[in-house]
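The following block contains the structure, expressed as structure tokens.
Missing here: one protein chain of the complex. Every other protein chain is in place.
Think of it as A and B in the order they're written, each chain with its own count starting at 1.
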Amino acid sequence: MADQQISAASEDRVLMKGNEVLAEAAMRAGCRFFFGYPITPQTELAAYMAKKLPKIGGTFLQAESEIAAINMVYGAGAAGARAMTSSSSPGVSLKGEGISYMAGADVPGVIINVERGGPGLGGIQPSQSDYFQATRAMGHGDFFMPVLAPSTVQEMADLIYLAFDLADEYRTPAMILADGMIGQMMEPVTLPPARDPKDLPKKPWATTGTHMEREHNVINSLFLTPQKLEDTNRERFERYKKIEATQQRQELFMCDDADIVLVAFGAASRIARTAVRAARNKGIKAGLLRPITLWPFPTKAIDGIVEGGAKAFMSVELNMGQMVQDVELATRGRVPVSFYGRTGGVLPTPEEILEQIELRASELGINPAKAGE
Amino acid sequence: MAMPTDTSMKTNEMLCVLSGFGGQGVLFAGKVMANAGLLDGRNVSWMPSYGPEMRGGTANCNVSLSDEAIGSPFITKPTALIALNQPSVEKFGPTLVEGGIAIIDTTLAMNADAVELPAGVRRFSFKATQLAEDKGLKGLANIVCLGKLWAETQFADLDVLEAALRKCVPPKHANLLEPNLKALHMGIEL
């Protein structure tokens, strides 16, 4: 059977690059169709797919443009297949149109953004400056999509698997928002088991041909009657409500007794975690909330931390301050929220974040406990 | 400034920058090191330089081996440096932590001695490329230097390191395994 050609037994712990893990885990999730266009720093993903997909009966197609690539994902998704595309920031902007159509026509599919610095051509070093784009305005119109933010190579595997499941379950595009750091680095990873696409739930809505056995299926986002369009959008937002209620994911690190809680995802969260440990060593009760789902944003976890008595939040990002708005919304003015970020591909050091924690602690009159306390 | 962070010097932690010209095999040597950490069941990260830098002739990677979860895979204060050319010594030498270790191939890094390193850094300079070539191990200065780093730090058990090397040499280049093992031991015995 074709799927047996997927290498590495699932229990093996292997050292792999983040970008390659995204590709390998996507195939294991049952993805057999990849459409992409070359761009740094995600190219390894496409190269891996080009090598492996044909060997398991899949299709790798280098599209003529990012726009064509996302529209191929739209077509393959409409035809009932698990399909994906990957790019980096400037390329993802071009995909915005297609993603909006996918949302509007309820077509599942996975989009990967291995972010680099912007705006414009920007740079190629790690960045998180597409947070707004991913969570707020990936395209025109009233829509959201699940956005998952891996912070380790292991999560690259786990979250792309989840992304395909969420996309199918809720008939929505889903995005992996990674960055050049997680994409380029190698870490040990245990790959998920391979699933045969034939065993995935059936999609009776897909355009597979009527076989003269049913009414024709139409995949469409055009509704010229305002009431019809409103009804369609409202139905979709009912699904969003379910996603918000059931799919918030986050990791809490030392938040139980924390006075100052850092909020950081992806690459920034790795540096923030080091800074939190350093702050603890200095007697400052710091903690880290790491959102794994950026949409839906983990508001329930924020509520829990606020109710637990945290005195302040600090959003740490690789941009000029984007997620901080979601932290503000979730805290609803109950505790102060501040921001620290670096942009353009510059990564903060743990030391400079620690400095910010110390500064904030003194502003808030939080006295460090004696060491060892 | 000494900071109590993951980037500080700890006996159980290897934060190594491997740097040289493209084609000198620094990414490969880093992979061997990372795989040794993997086989030891430690936390491991390997982070390459990427982008136009790759095409400009210099290449480097950062390898972290730790018993704790690894924060940023970018190493700003390495505990160890393998430098195969002059720019690498100049760029990364001064970033070493106090008491760190520098393995320098002076075949190409001819003015390495002119670069001042932080206090207490143990400096090992030798003509790795030249020595390897003399022994019929052309192009294996990377592994010679890795052997020397192992000899001075024992960052993993030797049999684990050898196993990692075996794992990293792809089956289609199996003929290169023996020279690589020889280069490793040559470095160890230097």
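Convention: a residue touches a chain if its C-beta (ideal position, glycine included) is under 8 Å from a C-beta of that chain, and two chains touch if they have at least 3 such contacts.
In this section, contacts and distances are computed from a predicted model.
Participant: Identify the UniProt protein name of the omitted chain, choosing among "GTP pyrophosphokinase family protein", "Bifunctional protein PyrR", "Substrate-binding domain-containing protein" or "2-oxoglutarate ferredoxin oxidoreductase subunit beta".
Facilitator: Listed in its UniProt record, the absent chain's protein name reads "2-oxoglutarate ferredoxin oxidoreductase subunit beta".
Participant: Could you tell me which displayed chains border the chain that was left out of the figure?
Facilitator: A
Participant: Taking the full complex into account, find the residue in A:Asp199, A:Glu213 or A:Glu307 that is in contact with the omitted chain.
Facilitator: Checking each option in A:Asp199, A:Glu213 or A:Glu307, the one touching the absent chain turns out to be A:Glu213.
Participant: Among A:Val21, A:Met49 or A:Ala81, which residue is in touch with the absent chain?
Facilitator: Spelled out, the listed residue whose C-beta touches the missing chain is A:Ala81.
Participant: Of the residues A:Gly98, A:Pro126 or A:Gly266, I need the one that contacts the missing chain.
Facilitator: In the complete complex, the chain left out is touched by residue A:Gly98.
Participant: Applying the definition given at the start, please give the residues of chain A touching the unseen chain.
Facilitator: 33, 35, 59, 61, 63-65, 67-69, 71-76, 78-81, 83, 97-98, 101, 105, 207-213, 216-222
What we mean here is this: only the chains that are shown with their structure count from here on.
Participant: For chain A and chain B, let me know how many angstrom lie between their CA-based centres, rounded off.
Facilitator: Their C-alpha centroids are separated by 33 Å.
Participant: Could you pull out which chain B residues touch chain A in their complex?
Facilitator: Residues 1, 3-7, 31, 34-35, 38, 43-48, 50-52, 69-74, 76 of chain B touch chain A in their complex.
Participant: Tell me, which parts of chain A touch chain B in their complex?
Facilitator: It is residues 13-15, 40-41, 124-125, 180-181, 184-188, 267, 270-271, 273-275, 277-278, 281-282, 347, 349-351, 354 of chain A that touch chain B.
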